[in-house]
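Removed from the display is one protein chain of the complex; every other protein chain stays in position.
Presenting chain A:
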Amino acid sequence: MAPKIEYYCPCLSESPHPPPPNRPSSSYSFHPLHNLFFCEECDAVRCNRCVSVEVSGYYCPNCLFEVPSASVRAEKNRCARNCFLCPNCRNTLTVVPSDPPEDVDSRMSPIVSTTLGEPPFFLYCNHCRWDSAEVGITFEKPTGLAAQLQKFEDSAPEALEFERLKEHFEPFLRASSSSSALPSASSHHVHTNPITAAASSALARDIPGVGKYNPLSRSRVGREKGAHRQEYPDYKSRVEVGTALSGEADVEFLRHLETVSQVAALEQRWTNSWVSPLSASDLKPLRIPLQSKKSKRCPSCRHILIKPEQKAQSVRFKIKLVAANYLPAIAVTLPHAQAAIEMLKRTSKTTSAAAQAEEQQAAGALIAGHSYSFHLAFTNPLYDPIQVRLAKAIAPAQTAEGDEAAERARRSTFQIQLPSAAFPVGAFAEAWEYDDEDEAMFLDDDGMEVVEARGKKGKDGRGKTRSVGIVEKRANVTIVSGEVLIPKEARGDVKFNMLVSYTYRSDDPEPSEEAQTGTPSRSHGANKGPEMKNFSFYTVVDLGSIMYREEPKLTADL
C-alpha cells in the first residue's frame, strides 16, 4: 500500500497535541486534507466529526425535486412523486404501461394509448425484472404514484393500531398526570430512576397488591375487581397477533424452502414493525429516501463553513471554507518503492495482475535493518510564498506507567530525520503565470537557504548518500526529503506524527488573534514580524509496515 499522510483535527479537545499514531482509536482523529474545513474566525482546522450540521434543503436524488420542508415530515423523508426503488435490488423503478390490448379494444381510448399507454400502469425494474403487478400494485394514472399509494400507507395496520394505543393510554395518563407533576431528573422525587413518566404518575396511585398498602384501601378490597377494571381497561387490539398472521405458516414455509432467495433478507424487512410475510415475493416497492443539502458551522464560533446553493441541480457552494485552500497539501512518496515499481513495469509484462501487485508491494516494503528516504511534496494553495518548518511531534510528558513506557519503547523503534531548517514554498498562481524566469528568481532568492539546509545535513548525516533537505522546487511545489532508519528488531507500522508550521503574510493584522491560544507555536511565530503569521498543524505520516523477512535480492540494487 502506498504511503499516506493525514491531517489532525483537534475537535475542540483541550489539548492541542494529537494522540500517539499507533493506537487504533487515533485513526478517527486524522483525516485526509480534502475532508477538512477551515474556520477563519477561530483560525483552526475543523472536521466532519466536530462541525455542526444544519439542513438547508431537501431534495429527491432521483427527480431532483426540492421538497418544501413543510411536507418533508408528512412524506416521511421520502419522495412523494414517482420515484421508487426496487425492493430486491434497490434500482430505480420505471413506470410502464400495460401491453396494448388487441385491436378490437384499442378503439375505446385512442388518445390515452397514444400519449401515455394503456391504463393499468405498473412499476418495473430494469435490472432484475421485478414488477409491481406481482404484488398487486397497479395504477390508473402514470403520475402521482406515491399519492395513490399514500392511502395504503395511511391505513397501514401499524399506524391504525398505533393511534388506537394512543387513545387507549391518553385518558389514563391525563388523569394521573393531573394528580402529580412529572418528575425531572434533579428533583427530590424518590423515583429518579428511569421508570417512564407514565410509570411515575402511575406510582402516585395506590395499587392493591404492591407498594403503598394502607388500611383505608383495604376497605375497597372487597370490590376491588370491579374498581380495578374501571381503572385499567384492558387494551383490546385491533388486530391480534394470534389472528394477524399464523406463525405456523411461516414455519411450514421455511420447512419446505427450496432456495435462500425465496426469503426476504433481513435488511429488506427489518423496518417493518408489523408482522409481515417472510417471502421475498411479497416485498413492496420503496419510495426513494430524500437527501438533504447540508450547511456546516464551526462548532465553537458558529460561523458558516459550508453553505450549498439552494437549487437541487446546482453543485456549487455559496460559502466553502475548506482546509485545502489554507493548508499546504502534502504528498508522501517512497522513492525506492517508485523506482522498483517502474522497473517491474518495464521488466515483467507477462505476469498476472495479482502477482504484479504482490511484487510491487514487496518492492515498496520497508525491511527491518535498512534506512530509506522519503519525499514530502508541499503544495502551497496561498497567493503568497510560505516558509515551512517541520518537526517530529514528540509526545508530551507521559505518566511513567509500565505499559506506557513499553509502548513508547516500541514506538521509537524507528528513527525519523526531517529537514530541520525552514524551507520556502512558492506562491500559488495560475499555471500560465509561471515561467522559467520566475523559477530562476526563486532559486536566486532562496538559494542560500537551500544551501544552508544541505550544509546542515552534511554535518549530521555525514557519509550517507541520501540527503535530508530540499530535493526539488518548482512553481508552488517544494519537495523535501526525510529519512527513516529502521533497526533490525523493529516491528509494526512506520507511522509518526509530524508538526508542520508555516509562516505566511497576513492580510489583516489582528493583534487580538494572538491572544487566542490555538496552537502553541503561534506565539513565537508572531515575533518574526508584525504582518507575518504562523500557523501549525499536526499530521500523521504512514510510510507502511515493516517487513520482517529479509529479502536482499530486491533491495540490494536500490
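As a convention for this text, a residue touches a chain if its C-beta (ideal position, glycine included) is under 8 Å from a C-beta of that chain, and two chains touch if they have at least 3 such contacts; residues count from 1.
The rule is simple: contacts and distances are computed from a predicted model.
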Per UniProt, and picking from "Very-long-chain (3R)-3-hydroxyacyl-CoA dehydratase", "KLLA0D14993p", "Actin-domain-containing protein" or "ELMO domain-containing protein", the hidden chain is "Actin-domain-containing protein"
Contact partner of the left-out chain, one of A:S26, A:N62 or A:S281 = A:S26
Contact with the hidden chain, among A:E167, A:E342 or A:E531, goes to A:E167
Candidates A:V251, A:C301, A:I319 or A:M343 - the one touching the absent chain | A:V251
Contacts from chain A to the absent chain lie at residues 9-11, 13-15, 17-20, 23-26, 28-29, 49-50, 52-55, 58, 69-70, 72-74, 76-77, 154-170, 173, 177, 182-188, 190-199, 201-203, 207-211, 221, 224-225, 228-229, 232-248, 250-251, 253-260, 263-266, 270-276, 278, 290-292, 294, 395-396, 398-399, 401, 403-404
